[in-house]
Every structure is written in structure tokens, then in C-alpha cells.
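A single protein chain has been removed from this complex, and every other one stays in its place.
Read from first to last, the chains carry the letters A, B and C; within each, the first residue is number 1.
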Amino acid sequence: MSLTDDDRRAIDELRAASHTTRRATVPALEAVLFEPLPVLDHGFVRVVDYMGDDAAVVQAARVSYGKGTKSVRNDAGLIAYLMRHRHSTPFEMCELKLHVKLPIFVARQWIRHRTANVNEISARYSILDREFYVPADDQVAVQSTANRQGRGDVVAEDVADRVRTQIDASGSAAFDLYDALLADDGPSAVARELARTVLPLGTYTQWYWKIDLHNLLHFTALRADPHAQVEIRAYAEVLLNVLERWVPLTFAAFVEHRLEAATLSKGQLAVLRRRLAGETVDLAASGLSAREWGELATVLGEVTESP
Amino acid sequence: MSLTDDDRRAIDELRAASHTTRRATVPALEAVLFEPLPVLDHGFVRVVDYMGDDAAVVQAARVSYGKGTKSVRNDAGLIAYLMRHRHSTPFEMCELKLHVKLPIFVARQWIRHRTANVNEISARYSILDREFYVPADDQVAVQSTANRQGRGDVVAEDVADRVRTQIDASGSAAFDLYDALLADDGPSAVARELARTVLPLGTYTQWYWKIDLHNLLHFTALRADPHAQVEIRAYAEVLLNVLERWVPLTFAAFVEHRLEAATLSKGQLAVLRRRLAGETVDLAASGLSAREWGELATVLGEVTESP
Amino acid sequence: MSLTDDDRRAIDELRAASHTTRRATVPALEAVLFEPLPVLDHGFVRVVDYMGDDAAVVQAARVSYGKGTKSVRNDAGLIAYLMRHRHSTPFEMCELKLHVKLPIFVARQWIRHRTANVNEISARYSILDREFYVPADDQVAVQSTANRQGRGDVVAEDVADRVRTQIDASGSAAFDLYDALLADDGPSAVARELARTVLPLGTYTQWYWKIDLHNLLHFTALRADPHAQVEIRAYAEVLLNVLERWVPLTFAAFVEHRLEAATLSKGQLAVLRRRLAGETVDLAASGLSAREWGELATVLGEVTESP
Partner (left out) sequence: MSLTDDDRRAIDELRAASHTTRRATVPALEAVLFEPLPVLDHGFVRVVDYMGDDAAVVQAARVSYGKGTKSVRNDAGLIAYLMRHRHSTPFEMCELKLHVKLPIFVARQWIRHRTANVNEISARYSILDREFYVPADDQVAVQSTANRQGRGDVVAEDVADRVRTQIDASGSAAFDLYDALLADDGPSAVARELARTVLPLGTYTQWYWKIDLHNLLHFTALRADPHAQVEIRAYAEVLLNVLERWVPLTFAAFVEHRLEAATLSKGQLAVLRRRLAGETVDLAASGLSAREWGELATVLGEVTESP
């Protein structure tokens, strides 16, 4: 991640400002406000604004005149209850606004979450910086055999080096053509909206993205999942850290009741009941498919999930 | 509107608090933060939280690192441009949270706007206060003959008094039954979720309501419209005032390009062109329906719209 | 539920029509198309239109040119997989349109689901029929002591009779005033939008409601839940039947992986693992709250949930 001097100055200026407000304020989040948190080779997440805190969840759940909170312990209990029973509307009462720099193929996964507000830089209007994603050595992996859509073992270092070099050369060639088509933005430049079509899906873009806490938790749970592509998981990891700073009680309930919880089907519950009653149940006797059987074993820690 | 001492104290406590923040802050809105702004006989609007300001609209439109603003004049120009060309996403980057007390028949109109977050008090869980809407004398009117769904002339004062008395007696009788069914919330009380079914549609409810600026403008434009029911317009009037405090540049552009703008159809534009070319056009020659003809005359200030 | 002769004729006419189409068609749902399915004392659900079937879910998941299905067995497997892993977008590719008649207090719960399309009759424009909800004897119950928002034991028959009579009298009195204010819809009638404010929350309204299959499943799961109010559960029961007719494979997966599934928290899973390893774990040693402990026992069928 590299910032121009102008960008750095603009950020520093925002961070130096200090205002007085009656609104709920979260010092742990203020500490990183406006600061780019690096992700991948050129990306970042910047927290640009926020509304509400843990107490605001409680306040909305109680539709109260005041803060709606008697004690941290009561708040934690109510928040856990709301999370467990999927009462999502109180969590919608907090809001986060981010400035994100990310490769276009990540942006295409990200944008599938519709309940958010987005302003993206326009490559019809602006000329894009020469920045595209090249995976680090330890991210160059073969196709997974277990998972039709994921990554398997990392390749040998020399293979990784070759792949990285090829991706880099391909991206550079595309940007060379882009520059040539734009002809220094001169009068014979092909329209930007046309020139950009040659750029690779690894090209970095930027957007402002605003979302409520409930939908942010949902987004983060999906994108921090081991089945998500590793590049978007890198962003989800940063979001987990931001959540912990911003709403620690909600974050703890989220880990307990969502991230590390599991949903068991009617058939899986039936197997559990039989086993707890002392019966030995094998796959054949379980009535489950091999896939569901394996998922149950994974949840119970009886096998380790292969990547 | 009447507050309990506890509610008043809770509000005063929130208003007395002062925090330091790096976030965009709007003193004119802070001035009324948490304070109930009265509406109708028992209702109110309280601004509970906000995110962003006029500069945040510009910042998002430019996807900038800093405030995204060079001067107030530039900001005003860009905001007017965005408003005129219905580039709505930058306005979605600001957010407002309200606590509203309102009659249920108003709440039922309000909730039709889906792009908002809501937490309402539950009459399954809580016992409702004995508060229901009785129109003021100057709001008791006959059915409009011009408008199939609106209000016409105000009735004579003695008739209005009688109507008010009847509505008041009817609501009181319903609340008497409600109280009897709940039997002082004792062990023989009928379930609250059942008892509340006898209460009138004029009964007051409360909710927390959170919405982005773009959708708030849309909501306000619809509900401040002369065709909206006068009771919800009373709330829209308060929202207009809140908007002016919060985002004065956006508010000015909203008045210019939405509230006091008009959309003319292809046929209406054709009539205009003929008239500007010197032709005298009457209804018969216009090709317009009588209704469209009348709407055009109203927009051009050539007739006054009847209520 | 009573229909006017005109309404009955209009329905019969629609049911008698027969068109030829290339679209996916579901005979079991066509069988009840347009027919009012009765709910509560005056309500109904009418299926008015539908788009897609089980195969359409598969077709969308595969983004295929054809039906996207090789065999019913493969389809069932894929649909169960999608349901289990919460891949919701293929289920959004089917759509259902209903005409529903329902008490306003039920409508207010129903409308909280935002991802749907709604057209409701307007009591500003039309005069409402004299129909309001009076609970059947076996639905008159005291406030639950276990559940802060639900219904407990049914009251004695004579008490139920009295309550029913009171509710009926209260609603009749409100409708009498409504009629008087409207003065036979004559020139001295108070505006309909004002007169309707005296009507009880039990008054029946009607709307057209359209929703995609994914959101319909979510709605139905929430509203068929034992914690939902019994009156809206009556509607959810009809929807379950409609779902079974329309998309039998999706319905079966929904029962297996949602309706009769359970989500266990990190702490509950830890208790399970210890028990399966042979350890005896009691509440004190479990690290769970009493509430979570009880919920786990209920899921495992070791206690029966009290109402």
C-alpha cells in the first residue's frame, strides 16, 4: 500500500481534528479512525465514520429515552440473547462507513451483499493507478481436489515464483496498452470507458462502503469463512478487528453464537440423541448422507476438516 | 406530549454529556439532539444520532482521502448537480436515527418505506399508555370531493366539537376495556397480545427509526406532499426542519430540484414548446387529458390547485 | 370468511380460464390458484400467481440454458445442499403472489418483513367492511408467566365467553361511530382518513403481497415459530401447506435444515463434546447460562419446552 503525499496529508489533517459531540463515542475505534489498515499487496480498509456502540443496540431494543442500559453485565446478557435468537433489528441501529481499496475480483464478491451503500471511483471518469494484485508466494496454490471452488496445496517455491512473474508481466502488459490507448490523456486518447476494458480483474479499485452492524456481521461471517476466497478473507480479518474495537460485547456474542456456533439438521440432531442415549451409531445406521455425516463429525471435533 | 420525570431525566443526562470525536460534527443539529420535538397532540420526533454532513456527500462522490471539499461554494455546486441528476448514492452516505412517537394509523403509512431500520415497542411485551389521537378543531373536515382520498372543508365548530367528543369517548371506552382485560396485569389478565386488539388505530406507539439521507429525502418529499394525510405531514414538517439544520446545502438543493420542481410529460413538453413558439393552445388542441392539462396549468401557476 | 357474490363470480371466472404457456407450471399449486384458503374468523390467503418451481432453483444455481436438472434425485440433493449451506440466491429465483385478508394487528407484524412487495387497500380511499377479529374460545388465554410476550393457559369457558362478548361489543361500538362519522358517505361525512382512526386494531384489512421463495421461507420460519403470536401462526400454517404444494423438494429441505434444525453455540457444542467423550456435565460445570442450558436440553429432547 502506498499513499501519495497529498493523501497522507489529507488523512493526517482529519486525524488531527477534534470536535465536541453529544453522540455516543467509542475511543478504541476513534484511535484508528481515518487510518488505512493494510490488506494484501496494495489494499486497505479505512474506517471513515461510525454511528452507535453496544449501548445503542440495547437502547433500540428497549426503545428507551435514555441510554437504555443499566450495567455492562445486563447489556452483555441482552445482546447475547438478541444474537442467539436472531433478533436482528437492534443491531441495525449501528452503522459503519469504510473507505476500501481492493482488487476488482474481490470487489465483485463483496458487492453481492446488497444491503449496503456504495460509491466507487469511476474508470469512465478517472484514470486508474497502475496497481494490480500479485499473490504472495504462500498464496500460490493448486486447485483444491476436496473443494470444487477453493485452493489446495501451495506450490513449490520455484513454481510460485514463475506464476508470480507471469501474473506481473501480464498485468504490466495490460497497463502498457491502457496507457497507450489513453495517449497521455491527450486529444487522440481513446475514451477511458473503453480503454479500461483491457485491464485485468486483479486491478485495484476503491469505494466508500456503508453498512449497518447486523449486515456487517452477516457479511463478515460469510467472508471470514474458510470456504471464502483467501483474498476476501484478508479483508474480513481486518473487519473482525474493527468490530472488536467498536462493539466488544456484540463481537463476543457474535463469536459465541455465530462464528463458532453450528446449525445441526433434524437428522443430525436425531443421531446426537441416540448417541447421548448410549447407542453406537455409524454412518450406515445414521440415515445421513456421507457429506452430512462428515460435517457432523467436524462440528463435534471428531475429525479435522481438510482445507 | 407529556414525559415522565424519569424520561425527562434520562434525556437531560444524555444532553449534558460531552464527548470528543474525530468524526464530522454538526453543531446546529447537536443543539436539538435527544430533545423531543412535539408533533400532534401526544407525538414527538427526537433526533437520537446522526452520521455525516454536507461534506460527507462530497467526500463520497469523490471517493477522497480527505474531506473531499475545497470550498463551500464548490460543495454546493456539486451537491446541486448530484441532486438534479438523481445521483443518489452519495446522499446514502449520511444517516439519521430518530425516536418517534406517533399514532398507529400514521405508523402504518410510515412503515411502507422499506429502506429503513425500525425497532418498535411491542404491545405483546409492554402495556401501552392511555394515549390516542384526537384531531384539533381545525383538523376535523369533510371528505374531499376533489380528491377521493383527502380532506375537504373544515366542519363548523360545533360539529367539530361533537366529533372530537365522540372520538375521545370511543378511545376512552376502548382503553377501559383494555385495562379491564389486563386486570391490573394480575394473574387473571388476558394476554397483552390479545387485549391490545381492541385499541383504536389512533393509539400512540413509539419506535426507533434509522434511515440514510437519500431515503429520508424521498420519504420527506412524499409525506410533505399536499396529497399526504395531514397527520403524517405534521411529522414531515419537523423532518424538513431537521434536514435544514443537519445538511443545509443538501436541503437547499432538495427544495430547488425536488420539492418545488415538477416533472412534465412528453405531451406537456410538446404543449410548452408550441406555446413558447407563439401558438395559442387550448385543451382540445393540446392532446392532453383534462387531468394532465390541469396539472400543467397548476405547475405553471396559471391556476391554483384546489385542496 | 364471507365473499360477496361479485367476488365469488370474479374468482370463478379466473379459475375457469385456461392458457397455454412455455413457462414452468406446477399443477398441485394451480389446483388452489385464486381460491381463498380460510384463516381465523374472517381472513384468507389466496395464491394469485407464482413464478418457478423446484427445477428453477436448480436452473439458477447452475446458470444453465435448459431446465438445469438431470433427475429429481440430483435436484433434491443439490437443493438440500443449498439449503444447508445457506446459499440463498437460487431460492430467490422463484416468486409467489398472494391476496391476503388479515386483522390489522397481524398486518403490522407481517409488514416488518421488508423484502416483499405490497399493495394494501386504502381506508383513506375506501370504506372498510364491518369485520374485526374476535378470538375463538380456545384462543382466549391469560398472559404467559414463562414468556413475557406470549399466551399462557386458556381461561375457563365462561370467562372466555365474557371476553369474547366484550371484544365483540367494543368493536361494534367503534364501527357504529365509524358509520355515524361517515354519515352514509354523504356530503357531511367526516373524511374517511379521519373516521377510520376510531376502528380497533382487530379490524380486517387486505393486501396483495409478493415475495421470493427465499424470503418466504424466512418469513414462514419466523411466523410458524411457537414464540410467534398464534394469530399470525395461523397464516404461517397455510403458507407451509402452499409451500409443500408448490416446491416439494425445497419444502422437505426446509423442514430438515431449518424448521426442525437447531443452532448450537460454541459453549453448547463444548458441552456436547464433553458428554460424548463420556463426561457427566451438569449446569454448574457447563459454563452455560441457565437459559442456554435449558435450550440445549430442549433441543436434545431431554426436557419438553413449556409453552
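Here is the rule we go by: a contact is a pair of C-beta atoms (placed from the backbone, for glycine too) under 8 Å apart; a residue touches a chain by one contact, two chains touch by 3 or more.
Not measured: the values here are computed from a predicted model.
Asks: Among the chains included here, which ones are touched by the excluded chain in the whole complex?
Replies: A, B, C
Asks: Of the residues B:9, B:84 or B:162, I need the one that contacts the missing chain.
Replies: B:84
Asks: Which residue from C:45, C:60, C:190 or C:247 sits in contact with the chain not drawn here?
Replies: Of the listed residues, the one touching the omitted chain is C:60.
Asks: Please pick, from B:6, B:137, B:176 or B:256, the residue that touches the omitted chain in the full complex.
Replies: Of the candidates B:6, B:137, B:176 or B:256, B:256 is in touch with the missing chain.
Asks: Of the listed residues A:17, A:32 or A:163, which contacts the missing chain in the full complex?
Replies: Touching the chain that is not displayed is residue A:163.
Asks: For chain C, enumerate the residues touching the unshown chain of the complex.
Replies: 3, 6-7, 9-11, 13-15, 17-25, 30, 33-34, 48-52, 56, 59-61, 63-67, 89-90, 92-93, 95, 97, 99, 117-121, 206-208, 210, 212
Asks: Identify the residues of chain B touching the omitted chain, counting contacts across the whole complex.
Replies: 77, 81, 84, 255-257, 260-269, 272-273, 275-276, 289, 291-292, 295, 299-301
Asks: Identify the residues of chain A touching the omitted chain, counting contacts across the whole complex.
Replies: Output for chain A: 103-105, 107-108, 111-112, 114-115, 118, 122, 124-125, 133, 135, 139-144, 148-152, 155, 159, 163, 166-167, 170-171, 173-174, 177, 180-181, 185, 187-194, 196-203, 229.
Following the convention adopted for this analysis, only the chains that are shown with their structure count from here on.
Asks: Please compute the C-alpha centroid of chain A, do the same for chain C, then give the distance between them in whole Å.
Replies: Chain centres of chain A and chain C, defined by C-alpha means, are spaced 33 Å apart.
Asks: What's the distance between the Cα centroids of chain B and chain C, rounded to whole Å?
Replies: About 30 Å, centre to centre.
Asks: What are the residues of chain B that contact at least two other chains?
Replies: Expected reply: 118.
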